[in-house]
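A single protein chain has been removed from this complex, and every other one stays in its place.
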Amino acid sequence: MPLSENLSFKILGVIQIVNIICYALFTTYKEEEVGAASEGSSETSNTISHYYPFFQDVHVMIFIGFGFLMTFMYRYSFSSVGYNFLLSALTIQQSILILGFFHALFDNKWEKIEMDITSLINADFAAGAVLISFGALLGKVSLCQLLLMVPLELVFYAVNESIGAKQFKAVDMGGSMFVHAFGAYFGLAVSYVISSKEKIGKAKSKFLSTKESDLFAMIGTLFLFVFWPSFNGALADGNSQHRVVINTVLSLTNSCLSAFVVSKLLRGKFDMVDIQNATLAGGVAVGSSADMVIGPYAALIVGAIAGVASVCGYVHLTPMLERRFGLHDTCGVHNLHGIPGVIGGIVGAISAAAASGTVYGEDITKVFEAMEDRTALEQGGFQFAALAVTLGIAIVGGLFTGKICTFFEDSEEYADDEGQWEIPEESATKEETRKVEIDVGL
Amino acid sequence: MPLSENLSFKILGVIQIVNIICYALFTTYKEEEVGAASEGSSETSNTISHYYPFFQDVHVMIFIGFGFLMTFMYRYSFSSVGYNFLLSALTIQQSILILGFFHALFDNKWEKIEMDITSLINADFAAGAVLISFGALLGKVSLCQLLLMVPLELVFYAVNESIGAKQFKAVDMGGSMFVHAFGAYFGLAVSYVISSKEKIGKAKSKFLSTKESDLFAMIGTLFLFVFWPSFNGALADGNSQHRVVINTVLSLTNSCLSAFVVSKLLRGKFDMVDIQNATLAGGVAVGSSADMVIGPYAALIVGAIAGVASVCGYVHLTPMLERRFGLHDTCGVHNLHGIPGVIGGIVGAISAAAASGTVYGEDITKVFEAMEDRTALEQGGFQFAALAVTLGIAIVGGLFTGKICTFFEDSEEYADDEGQWEIPEESATKEETRKVEIDVGL
Partner (left out) sequence: MPLSENLSFKILGVIQIVNIICYALFTTYKEEEVGAASEGSSETSNTISHYYPFFQDVHVMIFIGFGFLMTFMYRYSFSSVGYNFLLSALTIQQSILILGFFHALFDNKWEKIEMDITSLINADFAAGAVLISFGALLGKVSLCQLLLMVPLELVFYAVNESIGAKQFKAVDMGGSMFVHAFGAYFGLAVSYVISSKEKIGKAKSKFLSTKESDLFAMIGTLFLFVFWPSFNGALADGNSQHRVVINTVLSLTNSCLSAFVVSKLLRGKFDMVDIQNATLAGGVAVGSSADMVIGPYAALIVGAIAGVASVCGYVHLTPMLERRFGLHDTCGVHNLHGIPGVIGGIVGAISAAAASGTVYGEDITKVFEAMEDRTALEQGGFQFAALAVTLGIAIVGGLFTGKICTFFEDSEEYADDEGQWEIPEESATKEETRKVEIDVGL
């Protein structure tokens, strides 16, 4: 018999207490050099003035961007925005501990975790991966399963990121591989294990949007679009950061255009699902290579391709995967994060393999740390290896996590807030109203 | 006979003229040292580059955060977001003058008010206090009463802040006491005087939310959540600011978790009122101590306690206060700002009393200016005194202001936009529709 939703929920309280103890034992504030600013009294913190605006933008993306993007399912909108909130907060807390542990393990340096603002940015990145996985599961997963998924996913996330970034020294500034592809394939693997075809069929209509819920989702889309350069560039600096911003903005504008063009061409009309999602594919796909000197035109090409691929995914691939393999992907994260993430990984590998000292100048070892004693081609190879490892760990980790989730009580009714949330009466009335009318009039 | 709504509204025009004259007589731009930046032509303004991103975040909290948080009452949503807008704009204008006057009075330095960006940040803080008070009164107060309340509240606010910060030299970086507790108890006192039990009863159903209006409110919640570190840290610098950000983020994540846990435990289901409000209690409660070296784990503890207390307040205390004492609190500001504000004041006092030179190093006089010639224990005492004075001035000031408000025309119908706003026809139709159906079908 699976563990009950109510019991397991109380576990969240226990997690809080465990976290408090772990933070007391293993974390401390990082002391930093502060430079006295020229204007007498006020000192400037270098890390704050450098990173804070980027952190805030990424924070908006996690809580508002992802949160509202998922509200498109009217009947599940409380759960979407609410669980997004809960999972993000939980992930920020836990990922600092888990990432800290694995970094210590890989570096073999056992010290207290020194928290500064980059810890928070990295925690937000981890939250991004978790939320992407959540997107594949939206409406089909119980809260206790989600609460279980978070620490498990974070362990796999941390291992993969440590191998890719620390061992292979692969560059993935915007997280095309470590965040987007990882989160998408992990979530899809979990979904493959836990989704019930029958329940999806029964709740078919509840997975749909209303005009209002589509507009709420656009809030999410547009904040993600606007702040994406901050996501890709938060941890870059100097000229690199400058290139990240330009490349990301250009790539996004072009995935936006592609999404409109292809949505119209393939469907005859614009569909909100494409406009809400595929427009952002350029930000994902340019992630790995955003700090490289790929040229503004190349950013446009990457964006265009990602936008086209993403819409094609929504129109053709997602329905096919569901029909053929029973793989249900509520938000279509495969099209927004999976495919563009893989494209991003490949573009990054090619760009790295083609990098030359002539173009980068002294910058080259700033972008590719390992190229002090590696050729460009070797770097490209390691980039590819990181991508392959990411896909492997994500899929295996997701299948494993999904299996564990089946030991916990699953969601009884799919895509419905009613089981878990107090619903305002008036909205309920609206529902009844519609039914009454149909009895009376139609 | 009370002054009529229409007459008194024209007074707002007069206020505008008076303000223009006062600004002409008493304000000027602050000239600042600008450091020539390294890149030739462009000079960098120190105050702008240091404070501007924080100012903008706080500005978003005031206008969007508070504005949308209050839209949960569907039938009063135009008034909520509209009056929030109007009151904030008015407060920014007036508080610069009123705070300037009282600071001159307490410092006995009569010069023109030199405006810079910190003036605007302080004005936004004052707006925060006013909006918190507004939250207690939402739906039950006429606009002319609100317009009267603003200058009166600002006078009490300025007096309290001058006593606490200038006389007692109490530290309250995030405004737990001077903004949150003050705003909450002031608003509750006004509400105690002016709320009509009978009118509340008649409008009972209008105080409720719809599913859409709850989603609009979540926009407010999430922006408040994301930008809260900027509120607590806007005027901090160096290492202090660094700690504020970390402490505030951690505290908020934990009040978010607590809110979910306790909402479920106490109610059986999640309730949006808890998720919209209690999740933020950690930001309030860590306010006073956010810049102190309390340790990341302590921030987590503060957040957890505040979240628990806040949900308990919504579930048990607010209904009890209304039943027993006729104290109606529309947004439950007592639970989000009152109790957590008091908790924050107490935590600040204890942390100050426990502060030691060993932990802070040279930083100690940067955090506690007065500890050049005060012991930690004395500082703790002054922190407590500031909290007590805040509660006293807020309650007395609120009762006085409420009394004055009764001389002005009050709101005829509670929680209804119709009296003051042009309402789109379609929404009106929707209302009628529902009634028709009930006649026909149910």
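The chains carry the letters A and B, assigned in the order they are written, with residues numbered from 1 in each.
Here, a residue touches a chain if its C-beta (ideal position, glycine included) is under 8 Å from a C-beta of that chain, and two chains touch if they have at least 3 such contacts.
Predicted, not measured: the structure shown is a model, and the values here were computed from it.
**Q** With respect to the chain omitted from the figure, which of A:Glu114, A:Asp271 or A:Glu322 is a touching residue?
**A** A:Asp271
**Q** Just one of A:Asn160, A:Ser176, A:Thr253 or A:Thr390 touches the chain that is missing; which is it?
**A** Spelled out, the listed residue whose C-beta touches the missing chain is A:Thr253.
**Q** Which candidate, B:Leu69, B:Ile219, B:Ala386 or B:Ala415, sits in contact with the chain we can't see?
**A** B:Ile219
**Q** Please give every residue of subunit A in contact with the chain that is not shown.
**A** Considering the whole complex, subunit A reaches the absent chain at 32-33, 35, 46-47, 49-50, 53, 57, 74, 208-215, 218-219, 222-223, 225-227, 229-230, 237-239, 241-243, 245-246, 249-250, 252-254, 256-258, 260-261, 264-265, 267, 269-272, 275, 279, 293, 295-297, 300-301, 304, 433-434, 437, 440-442.
**Q** Across the whole complex, list the residues on subunit B that are touched by the chain not included here.
**A** The missing chain touches subunit B at positions 9-10, 12-13, 15-16, 19-21, 23-24, 27-32, 34, 37-39, 42-45, 47-49, 52-53, 55-56, 59-60, 63-64, 67-68, 71, 74, 77-78, 81-82, 85-86, 89-90, 92-93, 115-117, 119-120, 212, 216, 219, 420-427, 429-430, 433, 436-437, 439-440.
In this text, only the chains that are shown with their structure count from here on.
**Q** How many angstrom lie between the CA centroids of subunit A and subunit B, rounded to a whole number?
**A** About 33 Å separates the centre of subunit A from that of subunit B.
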